[in-house]
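Comments concern the structure below.
With one protein chain removed, the remaining protein chains of the complex are shown where they sit.
The letters A and B name the chains in turn, as written, and every chain counts its residues from 1.
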Amino acid sequence: MLAAGRPATQPPTDPPAVSLAGVTRVFGVVPALVRVDLSVERGEILLVSGPNGAGKSTLLRVVATAISPTYGCGSVLGLDLLRDRDQVRRRVELVGHRTRLYEDLTAQENLRFACDMHGLGRSGVPTALERVGLVDVAGERVRTFSQGMRQRLAVARALLRSPELLLLDEPYAGLDAEARHIVDDAVRSMRSEGRTVMLATHDVAGPDLATRTVAMESGRIAGSGSFPERILS
Amino acid sequence: MRPAERMMGRLAARPGERILGWLAMGALAAAAIMALVVAPDDAQQGTVYRLMYVHVPSAWLAYLSFFVVFVASIAFLKTGKIRWDRLAASSAEIGVLFTALTIVLGSVWGKPVWGTWWTWDPRLTTTALMLLIYVGYLAVRKLSDNPRRRGRWAAVVGIVGFADIPVVQLSVTWWRSLHQQPSFQLGHVTMAPIMTATLLVAVAAFTLLYVYLMSLRLRVGRLEERAVATALSPRLGQRPDALIAEMDGAGQGSVAEPAEELEPEATRRA
Partner (left out) sequence: MTFLRQSAAVAGKDLRIEVRGRYALGAVLPFAATLLVAFGLSLGPDRVLLQRTAPGLLWLAVLFAAVLASRRAYESESEDGALEGLLLAPVDKAAVYLGKAAAVAAQLLVLEVIVMTLVSALFSLSLGGNLPALAAAFVLGTTGLAGVGALFGALDASARAREAVFPLLVLPLATPVLVAGVKATAIATSGTGGTLGSWIGLLVAFDLMILAAGTLVYGYLLED
């Protein structure tokens, strides 16, 4: 069990973006995460690789506070995973398997509702739609959208919120080249702003952007390395 | 004592539990003697009224159980410690048992007195609704195998359910009172002092029984958790007692004890 490598020259001023200690998550009697220790510095673009069922999604969901660890503890941006959940949620955005969109609302209405729920003004909505190329269909109901369009809308929602930590779970699934480009753009802009990204994928397209890679297997961290010395599953 | 032995000690019946069991049996025996032999017949109902000595304590136990569920549910939501959820679940099960018993006894008592198995007597009706609410509580516990989620959902039902009972009782009482000629209600038997004494003994005996049953059920609960922890242990590379201590002791997601990392092969414990 390795502690994830930390860039040695990082001055310990800011708390790390993510710090997990012994995080275990069990579903019934099936462990999805087993004693995961992980440290992610701010500004890192961390690639989490691994086969299906390795626990990548669960890991991201724990960091996002969508689910809580069965054992273990952790912090995100210096905020405790268990006690400061609402504060963590203000600063983190998860773009996951499920798009969390309302089928019967239009793209625009979905984004506006997200703004309302996160206490943001609605003014950023048109820009966000532009950046993901959905301006033309802003007034269409999500039910009519393809998988790629839905993913793009989810990315738009993430951009609106400009979170300090962005979590992407298989963002390339079912996307065409243009949509992938949009996702990569979003990650790049996060990087340029010094924000942190965790990207989980078994797709080989991701690694170009990553500053570090962590490989997962059967709920554990199997190895890590900094790009380009990445460990493929 | 090594942690494993301590854990096993907690799982076997402690001497206190056995004493409690004998005490409860003794008290019930005393109550039975008083109810069947010592207390005189009732002027109006003859000997049938003696069912009261079981019916009323049963009802008392039902309310007590659900009050415990209420308090334990709040404690669980506030602290996140699994032991409160275990307490709530145990009390709910026992409560459902005694609620059903109350209704059956009330019905059996009612038949010779009123001539029917069921009347919409407000207290009986409220008890029936209470039974349904807590059967719902137990059903909700089956919805998830994630212990904390299950506990949270059940706690919500336990809290709302208990808060609702006074309102339900009031509504059913008013509903009933508009119709009925003042027939004597179950329990409104004129009570000679000896009858009151017998009733109090019966209530005390049932309360002891409740405590005893709770201790049994809580122990079963701990065994269940141990079974889950034992199943998880090889996969997590930690001993079951450590897992249980972690889950139970400090509430949600505590810092791990310095866990002995076990080699996967070596965790096949007898």
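Keep this in mind: a contact is a pair of C-beta atoms (placed from the backbone, for glycine too) under 8 Å apart; a residue touches a chain by one contact, two chains touch by 3 or more.
Since this is a predicted model, take the numbers as computed values, not measurements.
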Partners of the unshown chain among those that are drawn: A, B
Touching residue (missing chain; options A:89, A:188 or A:202): A:89
Selected from B:132, B:192 or B:227 as touching the chain missing from the view: B:132
Selected residue (touches chain absent from view) among B:55, B:81, B:148 or B:239: B:148
Touch with the omitted chain, as defined above, among A:19, A:49, A:75 or A:99: A:99
On subunit A, residues whose C-beta touches the chain left out of the figure: 64-68, 86-87, 89-90, 94, 96-105, 109, 113-114, 116-119, 141, 150
Interface with the undisplayed chain - residues on subunit B: 77, 129, 132-133, 135-136, 139-140, 142-144, 146, 148-149, 152-153, 155-157, 159-161, 163-164, 167-168, 170-172, 174-175, 178
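Following the convention adopted for this analysis, only the chains that are shown with their structure count from here on.
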Computed distance of Cα centres, subunit B from subunit A, in Å: 45
Residues of subunit A that touch subunit B when the two form their complex: 1, 21-22, 24, 26-29, 31, 34-35, 68-73, 81-82
In the complex with subunit A, residue positions of subunit B that touch it: 145-146, 148, 228, 231-232, 235-237, 243, 246-247, 252-256, 259, 261
